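Only a single protein chain was left out; the remaining protein chains are all shown in position.
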Amino acid sequence: MPFTLRDIARHLEGRLKGNPHIVLHRISPLEKAREGDLAFVDEEKLLPLAERSGASALILKEGWETEKNAIYVANPRLALIKALELFSHRRKPSPGIHPTAIIEDGVKLGENVSIGAYCYIGANTTVGDGTIIYPLSYIGENCRLGKNVLIYPRVTIYDYVEIGNNCIIHSGAVIGADGFGYVKIEGGHLKIPHIGKVIIEDEVEIGANTTIDRATMGETRIGRGTKIDNLVQIAHNVEIGENCVIVAQVGISGSVKIGKNVTLAGQAGIADHIEIGDNSTIAAQAGVIGDVPPNSVYSGYPARPHTQQMRVLALLQRLPEVVEKLKEIEKKIEEIEKGGTEK
Amino acid sequence: MPFTLRDIARHLEGRLKGNPHIVLHRISPLEKAREGDLAFVDEEKLLPLAERSGASALILKEGWETEKNAIYVANPRLALIKALELFSHRRKPSPGIHPTAIIEDGVKLGENVSIGAYCYIGANTTVGDGTIIYPLSYIGENCRLGKNVLIYPRVTIYDYVEIGNNCIIHSGAVIGADGFGYVKIEGGHLKIPHIGKVIIEDEVEIGANTTIDRATMGETRIGRGTKIDNLVQIAHNVEIGENCVIVAQVGISGSVKIGKNVTLAGQAGIADHIEIGDNSTIAAQAGVIGDVPPNSVYSGYPARPHTQQMRVLALLQRLPEVVEKLKEIEKKIEEIEKGGTEK
Partner (left out) sequence: MPFTLRDIARHLEGRLKGNPHIVLHRISPLEKAREGDLAFVDEEKLLPLAERSGASALILKEGWETEKNAIYVANPRLALIKALELFSHRRKPSPGIHPTAIIEDGVKLGENVSIGAYCYIGANTTVGDGTIIYPLSYIGENCRLGKNVLIYPRVTIYDYVEIGNNCIIHSGAVIGADGFGYVKIEGGHLKIPHIGKVIIEDEVEIGANTTIDRATMGETRIGRGTKIDNLVQIAHNVEIGENCVIVAQVGISGSVKIGKNVTLAGQAGIADHIEIGDNSTIAAQAGVIGDVPPNSVYSGYPARPHTQQMRVLALLQRLPEVVEKLKEIEKKIEEIEKGGTEK
């Protein structure tokens, strides 16, 4: 850092337009970009804003027009990923086991593992090659962590949890706590032991302070490539398919089954034992209390097809008018009836 | 492990049917059970599923019919608890104070206490017999922890908090942080000091990443036997009675009073100073902004009696039809009026 426009264009495998020698110091959001900044245009309608911006150069899609220095690429969003990596100051811990890390008996560590200060790794746990565990995390007994897993500081993984390759787990996440299950008895509740597992498949990302409970028996499973935001609750025995997107503060109750490529928007809640089909989307704050077929968009409480729900909500705003009209009609009918008798 | 059917039947104090010598390796959910698995039937309607399942033996209620090997019990759910305990691989830390645990002056530890690596126990705190504190937890000054408390890794208990006997606190829970209270002044907010306590009575379970704030003055209190799920927020000066069930992501505002045996379903929110009577249930995602009498079921926002709310929500879906009818009626009236003048 900094980089010339030519360096960046090469890194992005893009086509350079303008002065290859100008120097870019930062990559910035379009509306905040100033002299020395590279900015990124992902929608054609943003071109006028880009033109007015202070950015010294733009990343944009082949075919779009600009007067500025630019790097033309086929896919600006993929180019953005590369550009952000180029400008990143962030670095990861080096391999090595910090002398304060506590590694219990029978732990198997792969190659190039990094275990930070004040971590605790329970007995018989396996940690795959290249996995990084930041300081102050707790990993229980008999866990299996895959290769190139990234565990940020202060994560808890209870006993008998499996984490696939290339997963990222953010700070404060708790994986494998007991599910919330009791048997009601006279005068209280008896706790149901939770002896099942949590299995997180490959390429899953889990947000900060998210909680994923272990199964009563059997397993709670998060499918390959699924991305989970912060403060999400996933209860015992939930099964989530591949490549789902689960936004912050979503709550998923016990034994829910979610297909592939499902999106659950922020603060949505799913009642227990519900099934949600592949490729469906649940809108923000929706409350799902019945099964959702594949390829659906559901919203509201109780969640229903979104277009139907929107129509109803729009009409709801006309309710004062409906009540008003009803009164008018009643009056007219009264008059008609009176008129009738008068005749 | 494994166990013969006879061993298990004895442990459950159940009546054995079929081959006492068959060997069970796991206990599994009905729909996933395979050869060598014990499965559990808690509803008679599941019997056909149980019969088709791969399970080698079933736990079921005396009087229900099956062709499979079986253990008949009076109460399948209580038997399940015993069976899960039998098959559990999970074990708890042994008593002992880890050499890295920091125990400040005046701390009183009971017998057979376990304090894990990198824990911090503040001055003058008392820890009862048989209590287990997993690694990386912080317990403040002048706290009182009862007997046989189980504190999972990475829990925070601020100063002057009391935890009763047999409580379970899951990882990431924060008990005793300041309540959210300020005095609005010109140009900002002044913080109100929170000098009250949190008192958790006996047999309470607190979920992962749940937060329970201390009182401004006086106390925040959680009644005996109440069970709290993950990511729940309980604000300052809240009082919760005995044997309540509080599901994940519920939010309870300041000074709320909740009776005994109350259920708050997932993501429900309770406004400040509200009272909820004994034995009431608040449905998932409900927003309670007025008092709730005992023995009620409330739902929706603003929360109202559930049957009333459901009726309204059902009718809401007929709103397009209502608006349509209204138009028809207006048209007819117009015709009638025209007809009237024509006559």
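Order of writing sets the labels: A and B. Residues in every chain begin at 1.
Keep in mind that, in the parts below, a contact is a pair of C-beta atoms (placed from the backbone, for glycine too) under 8 Å apart; a residue touches a chain by one contact, two chains touch by 3 or more.
From a predicted model like this one, the values you see are computed outputs, not experimental measurements.
K.L.:
Of the residues B:Pro29, B:Gly225 or B:Gly269, which one touches the chain left out of the display?
P.N.:
Missing-chain contact among the listed residues: B:Gly269.
K.L.:
Would you mind spotting which of B:Phe40, B:Tyr72, B:Phe87 or B:Tyr158 touches the chain that isn't drawn?
P.N.:
If we include the chain that is not displayed, B:Tyr158 is the one touching it.
K.L.:
Among A:Gly122, A:Gly146, A:Gly181 or A:Gly225, which one is in touch with the chain left out?
P.N.:
A:Gly225
K.L.:
What residue numbers in chain B mark contact with the hidden partner chain?
P.N.:
Within chain B, the residues touching the omitted chain are 102, 118, 120, 136, 138, 141-142, 154, 156, 158-160, 172, 174, 177-178, 180, 182-183, 185, 187-195, 209, 211, 213, 215-218, 231, 233, 235, 237, 249, 251, 253, 267, 269, 271, 285, 287, 289, 301-302, 304, 308, 311-312, 315-316, 318-319, 322, 325-326, 329, 332-333, 336, 339, 343.
K.L.:
Considering the whole complex rather than only what is displayed, give the residues of chain A touching the chain that is not shown.
P.N.:
Within chain A, the residues that touch the unshown chain are 26-29, 32, 77-78, 80-81, 84-85, 87-91, 100, 116-118, 134-136, 152-154, 168, 170-172, 203, 205, 207-209, 225, 227, 229-231, 242-243, 245, 247-249, 266-267, 284-285, 300, 313, 316-317, 319-320, 322-323, 326, 329-330, 333, 336-337, 340.
Rule of thumb we're sticking to: only the chains that are shown with their structure count from here on.
K.L.:
Given that chain A is a copy of chain B, what angle of rotation, in degrees and a multiple of 5, matches their CA positions?
P.N.:
120
K.L.:
Centre to centre, by mean C-alpha position, how many angstrom separate chain A and chain B?
P.N.:
Taking the average C-alpha coordinate of chain A and of chain B, the gap between them is 25 Å.
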